[in-house]
Structures are given as C-alpha cells and as structure tokens.
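The block underneath contains the structure these notes are about, expressed in structure tokens.
Rather than the whole complex, this shows some of its chains in their spots.
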Amino acid sequence: MLAIESLAVARGGVAILEGVSFALSAGQALVLRGPNGCGKTTLLRTIAGLQPPLAGRIVAPGDVIAYGAHADGLKATLSVVENLHFWAAVYGQPARVATALAEMNLAALAHRAAMSLSAGQKRRLGLARLLVTGRPVWVLDEPTISLDAASVELFANALRAHLGTGGAALIATHIDIGLVATATLDLTAHKARAPQDGGAAGGFDEAFA
Amino acid sequence: MIALLARDLRLAVRAGGGFGLSLAFFLIVTVLVPFGVGPEGGTLARIAPGILWVGALLACLLSLDRIYALDFEDGSLDLLATAPIPMEAVVSVKALAHWLTTGLPLVLAAPVFGVLLHLPGPAFVWLVLSLGVGTPALSVLGAFGAALTVGLKRGGLLLSLLVLPLYMPTLIFGAELIARGASGGATTTPLLMLAGITAATVALVPFAAAAAIRVNLR
Amino acid sequence: MSIWEYANPKKFMQTSAWALPWVTGLAAITLVAGLVWGFFFTPEAANFGTTVKIIYIHVPSAMMAINIWVMMLVTSLIWLIRRHHVSALAAKAAAPVGLVMTLIALFTGAIWGQPMWGTWWEWDPRLTSFLILGLFYLGYIALWQAIDNPDTAADLTGVLCLVGSVFALLSRYAVNFWNQGLHQGASLSVDKQENVSDVYWYPLLLCITGFILLFIMLVLTRTRTEVRLRRLKALEARERLA
Amino acid sequence: MIPELGKYAVSVMSAYGVTLVLLVGIVAQSLWRAARVRRALDAQEQRTGARNG
C-alpha cells in the first residue's frame, strides 16, 4: 500500500535522513524509532506529502494516507462532535462520527468545547479524527502522548481493528504501544552523511574556489 | 467545501463575532475621523467617500491575518493540505467566508456611516454599489497576502504592508466612483474598472495563494 | 436583615418572582398613559411645532441610557468588591437594555434633527458623546459574549466598566472642548422648570417613570434568566463530570 | 383619531415607530430567552433529579 524507496529528507535545507526504504502492505504496522531529533517528524511529513523528498521515491496510490501530526487540528471553540463532523465532511465520511466517538470513549464529552478538554482528552479527540478519515494508511507522529494506560489500550484496540480490516500504519513513537505484532525500523542507521562521506550533495556543496 | 465554509462561518460567529466586530471597527474609524479633522459638514462631505473606502479597507485588513493563522497554529492547515480538497478550493472558500463576515456587513451598513460623514444624498447608491463590487477583491487579495505570511509570527503588520499596495487600484476606482456619482459625473469607467479588477482577482489570485500556502507548509 | 441577602440567588429569585408582576403592570400602565398623553393630548410648541412630541421618547431614553451605565458601574463594583454573583449578572442583563436606550435616543435625535437643524447628524457634543457611550455598550456586551468562563467574564467586564466609565466622562469633557454644538442645554430639572411649561412637563414625567419601570422589569427578567443559565451550566457540568 | 401633525408627521411617526420597534424587540427577546432558559433548566433538573441539590 505504501512503499518508500531510498528516501532522503531534509529540514532547514540540511539533509537529515537518507537511504530509508521500506514497504507496508495491508494489515502491517511499522514503528519508527530513533533518538530525539533524528528526523522522524520530517520523514512522516514528507511521506504525507507536506514537503518534497530530497531524493528517492514514495510509491502510494492517491488518497490513501491519513496524517496525524503532533498538533491535532482542533478548533477550541467548536464542540467535540462539531470538530469531528467537520473532518468527516472533508473526507466525505459523515457516517463514521458516531463510531469514532464510541471507539475513543468520547461520547460523554461529545458536546464539550474542545478547549475545555484535558491534554489526554484532546489527544483522544485527535485520534478519533483519524478514524473518521476512513483512509487505509495511518501516518502517526507520537500518537500516545499524554494518554493514560486505559486510553493507550483504546488506541491499541482501534489500531488492531484498523489493521484487521486491511489497513496499515506507520507510527513514530518513543513509548511502547501494547500491540500484537509490529515491525520496527530504527532510523539511527539512516542518518544522513556529509557529502564528502558519500551523502547526497545539497545545492551549495560545490567548492567556490 | 461546504463543510469548510460552514465551519469557518460558525467559528467567526462563535468567537464573539467576526461579524459584528468588523462593522464596529468601521464605525469607529468613521467616528474617529471627524474627531481628528473637525466637525464642519463641508469638509466632511468632501472627504467622505475616501474615508469610507479607507475605513472599509482597514476593517478588512484587520481581520485578514486570521484567515489562516488559527488553522496554521492548531495544525488544521497541515491536515487540510493532506485532505482530499484542492488547496485552491480551500483558499477560495476561506476568502468567501472572510467576505461574508467582513465585506458583506460593511456593504449593508455603509449608508448609515455615510450619514455620519454628511455624504451627499445621490452618493448613497454609488457607495453601496462601489463597496459591493469592490470588497470581494479585497477579501481575495487579502487571502493571498495572508497565504504569503502564514506561519510567520507577528505576520500582522507585514501582511498589511504587503496587501495595501495591492488594494490601491480598488481603493482609487472605488472612491472615484462614489465621488463621481455624488457630483453627477460619468461613472462608467470607474465602475467597469472596479468590476474588472474584482472579476480578474477572484478568478486568478486563488491559484497564487494556494501555491504560497503549499510553499509555506513545506 | 441585611440588603446583601438579596445577593443570594435563591433569595433574589423569590423576591423578584414576587415583584415582577407588579413592576410589569405598573410599567405598562405608566408607559402607555405617558405616551398616549404625550402623543395625542399635547399642543404644538412655538419653536418645535409638532416635533415636540418626540421629546416624550427622546428624553427618557437619553436619561436611561446614561443611568443604566451608572447602574452597571455600581453593580460591577459590588461584584468586584463583595463578589455577589447576582450583582455581576444584573450588570450583564442591563447592558443590552442600555444599548437599546442609546439607540432610541440616537435615532429619535437624528429624526428630530432632520426638520430642526436640517441635518440627520451633526457632530454636536451631546450627540457625539452618546455615540461613544454606544460604543462602550457594544464593547462591554461583546466582551461578555467572547469569554466562556462566567466568573472570568464578570471580572473582566467589571474592570472594563470601571475604566470605561472614567474614559466616558473624559470623552464627554473632551468632546465639549472640541466643539460647541447646537443641542439644547439641560432645561429640565426636577425642581426648576423655566423653559418647559406644565403641559409638556407632566406627561414627560410620566414617560420618564414609565421608562424607569420598564427598565426595572427588563432587568429583573433578564437577571432571572442569567441566574437560571448559571445554574443550568453548573448542573450540566456536574452531570458530565459524574 | 391620529392628531394633526402637520408637516412633521413623518418625523414624529417614524420616531415613535422606531422606538416601539426597538422597545418591543428588547422586551420580546428578553421574554423569549427567559422562557427558553427556564424550560431548559426544568428539563435538566428533572433529568438530574437535582431539584433540591
């Protein structure tokens, strides 16, 4: 469903990862690991199509990726259902709102303004947003931040169900998510090298002499 | 797209009214000017068309940076960029929402403010016409300027600086239209120009704005 | 028994429930009587012609517009100092009424100005300071609506009312200094009436009373609504938390 | 029945008209909102059984 071929990504004009390759097929989940600042967020943004890759290819059919970033894209003054309804409408999936609310245990909070939620409740809403997209490939950046143990369990269940129905997921995280089976990719090995060590040359690596 | 429009309008109303507030600001500008300038009716009547247009323009300007800023900060813009809606549509819808909450109320309320500035009687029709035809261009151009500055902290003043020169032609023809209408002059040329500017802007600028946003999200 | 007991929501609800019908009835009677008397049974004035009939709405509404702001200032202070919720809610309830009174004074004044001064609007100090007062009302109401937490809103609008009052006074003085206008001086005063003969004075007095009673009725009704709304919000929040 | 207002009829009538509209407006809005909130509160109290909470 998603194949990455020797991808290199850059931030602030500097290459940070290179030679990243993997493939995800239906029912698979891949966990990205690596120390802080190794480039997980940058890689996910590139795969989601928000920034162009420096080199390599991203092979995926159109309209399969649902990106879940750090920021949840919630409107503070709208209620929980209003927020979900909006995203469901954008993705043309209005019927999914009710199940998403139930799955993320938000039914009791449905009519609260998003700004009056606690950190973990907001995060749950962010995950519910993912469910209403109806997209098969989830690309998630640290999805379980701020969640208590019960909510992490909810998320793991949702993820399991998603994989079970032929979905796939790519998850960057530092914390263990209690999941049956996931592959892990450690990005430390893919740290971009300087051009003189064989890394990709940027636009201004020519010697001016 | 309708969902986006509905959401933006709802947010504007929810957050203490993008609606009433730009009106209030317009009112305040038209009230301020006589204080600065002095109360004689003659002077006021002469400068009224210009002041009304400048007031509308500033009311518009003040609300511009909110077109995308909030969506950028809370991550919605990233998510919209990955959603199955073309960015051009997002920009157009947001410009439309801005016009509905800012331009339209101004058009409807302008005659009242005209009274405050002793605008001469025959000019009222032209005031409404000129604002009605001209303000959509303000919203679309504003959406373009906002797209250029999205993601910049303190983009507000920079935004004004970028957008104001773009507003100049609209302002000149708009004010001229009212002034000619008031004095019974030939109104065809400014009206045509104004309509032309608006039509061209609405048709073409969203593409530029969408490109700017995509670059800014990178 | 201290007056502060009425600041207890329950006590306030009981007392106001008892008083409301009486106030409503009295307001209706005086207002209708005053307006009918003023509109149908007063003669033309030499200088104003029949437009003098506008005075029966113009002057009471202008007075109320000012007095309501003063009332809001007092209740805001009570909230800020003694923190009685009902007091803050009364200020919130009064503001839209004050805005309507300001609008009535402005509109009737403008309509009156057209035949008398030959213009709908003149940058006369009286008129201008009313416009500014209207702006203060608008800002005050907008601030209440923009803030979610009711206690926060009460505190902030209270502070705004305080600072705003000072600046409203200051504007009045500044405006006077800036432009001496066309408007009537204050020729009405309760004890001495040089310029206004009894024919106009008595129905006017009746109308003023009517406007005051109408205001009391509206404020009681609206404050009761606000109190209920607070209780409703509290119950809902508690239900959600349970 | 309507008194003779002469050349100022329009002014006087419109002044009274505007006033009545605004007054009736604010009264109606107050009463309508009062009724609505009262109903909502009654329903809520019924639901939570918080009659004497």
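Think of it as A, B, C and D in the order they're written, each chain with its own count starting at 1.
One rule holds in what follows: a residue touches a chain if its C-beta (ideal position, glycine included) is under 8 Å from a C-beta of that chain, and two chains touch if they have at least 3 such contacts.
Everything numeric in this text was worked out from a predicted model, so none of it was measured.
Although the view holds one copy of each protein chain type, the assembly as a whole is A x2, B x2, C x1, D x1.
The definition used in the following text is that only the chains that are shown with their structure count from here on.
With centres set at the average Cα position, the gap from subunit B to subunit C is 34 Å.
Taking each chain's centre as the average of its CA atoms, subunit A and subunit C sit 56 Å apart. Residue positions of subunit C touching 2 or more other chains: none.
Within subunit D, no positions touching two or more other chains are listed.
Interface residues of subunit C, counted against subunit D in their complex, comprise 35, 39-40, 44, 49-51, 53-54, 57-58, 61, 96-97, 100, 103-104, 107-108, 111-112, 114-115, 214, 218, 221-222, 224-225, 228-229, 231-232, 235-236, 238-239. Those residues of subunit D that touch subunit C in the complex are listed here as 3-9, 11-12, 14-16, 18-19, 22-23, 25-27, 29-31, 33-34, 37-38, 40-41, 44-45, 47-48, 50, 53. On the side of subunit B, the complex with subunit A involves touching residues 2-4, 7, 10-11, 14-15, 70-71, 73-76, 78-85, 217-218.
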